[in-house]
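All protein chains but one are shown at their positions in the complex.
Order as written gives the chain letters A and B; numbering starts at 1 within each chain.
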Amino acid sequence: MAEAVLSIRELVVEIPTRHAVLRPVDRVSFDIAPGEILGVVGESGAGKSMTGNAVIGLLDRPAHIASGEILLNGTRIDNLTKDRLRRVRGKQIGMVFQDPLTSLNPLLPIGEQIAETILEHLPVSRAEAESRAVAALEEVGIPAAAARIGSYPHEFSGGMRQRVVIALALCAEPALVIADEPTTALDVSVQAQIIALLKQLCRERGTAVMLVTHDMGVIAEAVDRVAVMYAGRLAEIGAVRDVLTRPAHPYTTGLMASTPLASKGLKRLNQIPGAMPPLSRLPEGCAFHPRCPQAAERCRKEPGPTLAAGGGRAACWFAREPVA
Amino acid sequence: MRALVSVRHLTRIFDVSKPWLNRLLEGKPKAFLQAVSDVSFDIEERSVYALVGESGSGKSTIGKMIVHLLPPSSGAIKIEGIDLARDSDRQRVEKIRTDIQMVFQDPYASLNPRWRVRDIIAEPVTARGGKADGLAERLLEQVGLSAADAGKYPHEFSGGQRQRICIARALASEPKLIVCDEPTSALDVSVQAQVLNLMSDLKEEFGLTYLFISHDLTVVEHMADRIGVLYLGRLVEEAPRDVLFSDPKHPYTQMLFAAAPKLDGFGREVEPPKGEIPDPINPPSGCAYHPRCPRAVARCTLERPEMRTLGDSRVACHLAE
Partner (left out) sequence: MESQLSRAWQSDFMWSFRRSPTAVVSFFVVLVLVLGAVFAPLVAPHNPFDPSSLNLMNGFSKPMQPNAFTGDAFWLGTDDQGRDVFSTILYGMRISLFVGFCAVLFAMVLGVTLGLIAGYSGGTVGTVIMRIADVQLTFPAILVAMLIFGIAKGFTPVHLRDQMAIWVLIFAIGLSDWVQFARVVRGATLVERKKDYVQAASLNGRKAVGIMLRHILPNVLGPVLVIATISLALAIIAEATLSFLGVGAPPTQPSLGTLIRIGQGFLFSGEWWILFFPAVTLLVLALSVNLLGDWLRDVLNPRLR
C-alpha cells in the first residue's frame, strides 16, 4: 500500500460534562490511501461525524481531541494553531456536508467563491483562477457553467447546489475530501448522480475520500473499504465486500441482517434487540454486549480489543475469523 | 375484500403567491402549486397500501387529506363509504374520524415535550372528553415499553422508543386506519427493523389497515401489499407489490428501482438518471416525466397519458405495455 493520505492513530475525542467526561470517539485508528474511498457507517451518535469533524478541526466546544494523532501526508495536523489549520483545511482537505448551504456563502456568486478559494491556495493569476472556476463547474456537470458563474447559491436546486459544493471542495486540488452524509437530504435519483460524480472525480485525481453515512446501500456502491462504528469505537474495518457479505463483528452482522433487503421474503425483519446506549450510560466491558447474541463473561468485563490501523478486522473477542 | 378507503379524483392546490402588495408592485399574477392532481385509488381493509415518490410528489399531502388535516380542493375521500367532508350526520362523521389515526415522521416533533407520556397516549380519548384510566399503561406494554414509563417525559426516550409512543397514541382511539408518514426514515437501521416488526404485529393483532408513505423502496417492498408510485402530484403507476417489483412498467418506476442503492451493488457502475425533479409550479406539458424519460416521443410532450389497466397494474404512460 502507498503512503497513507490520512492516518488516524488512537484518536480520542472527549466532551467534559457536569457529571462525567464523555468519549464520543474512543481510540479510533485507520488509514486512507490515495484514491481510496473509506466509508464510515454507524447509527446516530456512534461518533462517525465527530471523527470527521476532528480531522477537519471543527469540533464544537467543549468537545476536543484528548489524545491520539491525526496525520495528513505524514504531517501532524491535530496540534496546529487555528490559523495554520485553516490554511491546511482549505488547501489539503475538501469538505462536503449534508446541507450544501452551510458550505456556501449566500451573498457571493458561486464563480467568485470558487475563484477566491483557488486564488488563496494555488499560485495562479486572477484570470486563470476564474477560468479554472468555470472548468470546475463544468466538471461537476453544471449545465452552461460559463453563464452561471454569476448566479447565487439560492438560484440552484438542492442537487445542483451539492454539485457546486463538490466543485468548491475539489478546486484547490486537495489530497483528502471529507463528505459527511452528502446525499442524505437528496432524492434517490439525485443521490445516484452525486455519488457517481464523487466517485468519478476522486478516482481521476487520486483524491482520498472519507465518506460518512448511515446508508448501507450507499456504502456498498461507493466505497472501497468500510469502517463500522458503535458507541464511539471502531467495531469493524475492512474491504467493503468482506464486511458486508461476511461480517466479523456481531454488530455488523445484526446491522446487515436488519436491513429490509437482507430479510427479503421474510414476514418479520431480523432485529437487534435494544438500542445503542447513550454515551453517558455506556455499559461496562464491550459497549455492544447487552444486545449481543454471543456475549460471554469476558465481554461484560473487558472492552473488546482496540483495532490498530492495518491490524485486526473486528473489535470483538469472538470475532469470526475472516475467510481468506 | 372491501375498500376501507376510496379516493377519487383527489386534487389539492396551494396558493403560493407572494403577498398582494408585492404582487401589485412587481405586477406578477397569483401563483398556484398543484400538489396533488386527479389521484384515485382504493385501500382494501386489513391491507397495507404504500405511496412512494420523491420530494414534491404529493405523497404527504395525500396523507394529510385522508386524515382530514387538510381539505381537498376537489375530488372525494370516502372512508367506510362515507365522505366525511360532505356528510351531514355530524355524529357519524365524529365516530369515523376516531377510526383514522396518523404516525408522523419526526419522533422528536410529534410528542409535546411538556406532557407526560401518559397524557400524550391518552389524548385521542381525552381530547374528545373520554376517560382513559390505565389506557396508556396497557398500550405502552402493547408496543414493547413498560407501564412504568407512563409517568416520564418524551426527552427521556430514544428515537425508536418515541416512535413506539407515537404508535401507542395512534392505537388509543381503536382506529381501523393508520396513516404512517415516513415512520422510520428518521430512525437507524437496527431500530427501524424493530419498529417495522412492531407495526406488522399490531396489524395482525388489531386487524389494522395502513397507508404507508415512504421514499424508501426497500421498506415499502417489505411492508406493502399494494403500491402507488407518485410523480409531481400524479399517480403514474399502481400495482400489487410483487407485480410492481418484478415488472415495473412506468419508466419513472424503472428509474427509481435502478437508482436505489443496492446492498450487493459493490462498485456498481450505472449510468445515473438524467435531470432533476422539475419545478411543480410550472410542470412540463404532457407527461410531467417526459424531459427525463429515455423513451419519450413527441406525443409525450403534448398529451397527458391517462391511467390504463395493464394486467394487474395501472399505468399512466403512452408507451407502457
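Basically, a contact is a pair of C-beta atoms (placed from the backbone, for glycine too) under 8 Å apart; a residue touches a chain by one contact, two chains touch by 3 or more.
Since the structure is predicted, the reported quantities are computational estimates derived from the model, not experimental observations.
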Would you list the chains present here that the left-out chain is in contact with? B
Chain not shown: contacting residue from B:Glu45, B:Glu80, B:Asp106 or B:Asp247: B:Asp106
Considering the whole complex, which of B:Leu24, B:Leu69 or B:Ile281 touches the chain not shown? B:Leu69
Touch as defined at the start, partner being the missing chain; which of B:Arg169, B:His215 or B:His318 qualifies? B:Arg169
Looking at the whole complex, which of B:Arg128, B:Arg268 or B:Arg295 touches the chain that is not displayed? B:Arg128
Contacts of chain B with the missing chain: which residues? 67-69, 94, 97-98, 100-102, 104-106, 109-115, 120, 123-124, 127-128, 166, 169, 173
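Operating definition for what follows: only the chains that are shown with their structure count from here on.
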Chain centres from averaged Cα atoms put chain A and chain B apart, in whole Å, by 32
Which of the residues in chain A end up touching chain B in this complex? 43-44, 157, 159-160, 187-193, 195-196, 214-218, 220-221, 240-241, 244-245, 254-256, 258-264, 267-273, 275-276, 278
How about chain B: which of its residues touch chain A in the complex? 54-55, 158-161, 188-194, 196-197, 200-201, 215, 217-219, 221-222, 255-256, 259-268, 270, 272-273, 276-277
